[in-house]
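Have a look at the structure below before the remarks.
In this view, the complex is presented without one of its protein chains, the others remaining in place.
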């Protein structure tokens, strides 16, 4: 079995979820690497979008900013932020990736602040940026993150970006687009989806080297479990080769 | 005194109302001629817009369509219909010209139909086109028309484009932009404005060769009269020369 | 919300009115999203033919919209083919329509129409046949305006079910529309709300595009960017195919992206007898002939038989009206070439 680090595993798993002919809005870093890897393996015609306006670039290297020149290098379109966001709102964008400081059992994400007083936060983060927009408007939201019980918590200080809100149909009752929502949470320990009815986070597979106990102990809320938990298919040799040699040769991302 | 026809007079008077540095949306025909004449006389920096998207063209000849190539010949911008309409809605466009089959005492205009049953009109016209939009959203609406009692009527069959609606503040109560509305009605017989309070049509000056009686007799409703009615300043020789030689040398419009 | 604003809004809310005519299409944004979820966004070649597109992408009863501005940058080949294949009971967006409307009226192709501008050909005059067709009562009409239809398409393009605007309030145009009055929740200002328009089918003529449908358009763009996004199925006819490399050289110039487009057909001179910016001017003589023959229904029938039903395709029609030699003259007119 090939040797790999957790980020490499997460990127490879994320890439496999991006089928050919789909559209994905990505940010910098691991999500961009996952999309590039998908393109260079099974999804050559997957279309990458950046929120500042870039569409289907031929990426010469990892962008530093979702608005820098790389994001529309030899692109099929260099448009605008409203153009990208409205394309998402219209229902033409299949996937996006989010990050955040906290995530709860319904996939709601906090990237705004730690603390109880909005006017005087204990710790302030950048805020939504485009995260709330993409989480609201793309069909399927994914997250790649290291898993620990502080990050995976139902005591979330601030819901910046909507998951399934309070579960059940609450996301759609709130007015968010029907059928959209969190799809996969990809951690160093496991791959989670969401229960069809309750919309609670549900473990689908466990990464090699981890146990059920690891996964639950490093999560601040009770996880649901799929009827049949498999072992996550680890990165294949060809995936790792392409990721390391073509996608991120300088190890900007996978070297972190 | 120079010899001129009614259309030449109307165009010259209309042009004088377009001050330098202003913006005007025009259609084909006499309004376009008036705007071109204004540019070639006192308003070289007046900006002409066409509803299909053309902005500040160097018009090589009269357009046949408000969307044809002439409307953005060497233009400063070839944009879109929403772009032009939103520029009007934002309050950046000073003037426009409308035409129509009927006009009432509040400057409401019909270009949709004659008859009482919308589903089975006696006579069907093209409808609003951009007329309602421009009448709603530009600051000041003008009209050039031959005057007769059938056209100037309070028995208007259909209000296609808003004037002052039912007069007084009714235009603004309806939600139309504050301070906007009909400004000048320029006929072969007289020049009318609108009363500040009642918003009824009010004669400002009478064209050479016509009497008060002519003006009132050829109007289907009772006109208001300015305290001091002047004679309309007829076309000047230089205006006529430029109109005939430079603006409409083939007499497409002034030859009608 | 301040108490005053809240009271002000509550007081006004009861007096809000609605246009009384039919809404021909479903403005629901979630229903549209469900469609767009299944629409292909794969970067695959989409070359087709006029015949095939009209046969397979357009059904009797569909609601259609035509790009351009009536006799400027119009997809004439598609419009003719709709008549040639005898499509019926269409809904039509009468938005900046002139010659396109005239052709479809001659084919009696539609039975309902959102009206902004119909019947007329601007400075050229009114179409006698279109007028007869509309005055016959065979066509259900709902009144709108140019900006209103632009914004209805824009609402759809944005993925919304409506947009607010400040025109048409207080008029009969509003009364015979399907608009509704609403209040701004921040200011209490009255607005007209326009329902999103998601056409089933749109045809747009462009200057150049690649086989995937990434397109360039030059000159005034009317409402075509929003139309391409709003419509469920989109065909582009193009003056010329270009390489994708050329698209990638100027990504800021991409006017319509591939994901909006379902089929691409190269149709040189495709806007004839309409004007194509920077390419050729309109054939005013031919358009005058249309208006003239329309005075007599029998004459019109013969004319349509000869020009559309009796021609195999757009090129036979073009040949019948002067072919390449005519196009050379129209190009000279467009480019203001002296001495031609």
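The chains carry the letters A, B and C, assigned in the order they are written, with residues numbered from 1 in each.
Everything that follows uses one rule, which is that a residue touches a chain if its C-beta (ideal position, glycine included) is under 8 Å from a C-beta of that chain, and two chains touch if they have at least 3 such contacts.
Since we're looking at a predicted model, the values are computed, not measured.
Visitor: Would you mind listing the shown chains in contact with the chain that isn't displayed?
Guide: The chain that is not shown is in contact with A, B, C.
Visitor: From the list C:42, C:160, C:242 or C:333, which touches the chain that is not on show?
Guide: Once the missing chain is taken into account, the touching residue is C:160.
Visitor: Which candidate, A:89, A:218 or A:232, sits in contact with the chain we can't see?
Guide: Per the contact definition at the top, the residue touching the missing chain is A:89.
Visitor: Who touches the missing chain here, A:5, A:69, A:211 or A:230?
Guide: Of the listed residues, the one touching the omitted chain is A:69.
Visitor: Which one touches the absent chain: A:7, A:93 or A:165?
Guide: The missing chain is touched by A:165.
Visitor: What does the interface between chain A and the hidden chain look like in terms of residue numbers?
Guide: Residues of chain A in contact with the hidden chain: 27-29, 50-54, 60, 63-69, 71-72, 78-82, 85, 89, 108, 112, 118-121, 123-133, 136-137, 158-162, 165, 170-171, 174-177.
Visitor: Considering the whole complex, not just the chains shown, which residues of chain B touch the missing one?
Guide: Output for chain B: 20-23, 45, 47, 54-58, 72, 74-79, 86-92, 94, 137, 139, 177-179.
Visitor: Mind listing the chain C residues that contact the chain we can't see here?
Guide: Residue positions of chain C that touch the missing chain: 1, 18, 23, 27-30, 159-166, 180, 182, 184-187, 189, 191, 193, 195, 217-219, 221, 251-253.
The rule we apply is simple: only the chains that are shown with their structure count from here on.
Visitor: Think of each chain as a node with edges to the chains it touches; is that a line, ring, star, complete or other?
Guide: Line.
Visitor: What whole-number Å value describes the gap between the mean CA coordinates of chain A and chain B?
Guide: 57
Visitor: CA centre of chain A versus CA centre of chain C: separation in Å?
Guide: Averaging C-alpha atoms per chain gives centres 39 Å apart.
Visitor: Can you list every residue of chain B that touches 2 or more other chains, as numbers and ranges?
Guide: Residue numbers touching two or more other chains: none in chain B.
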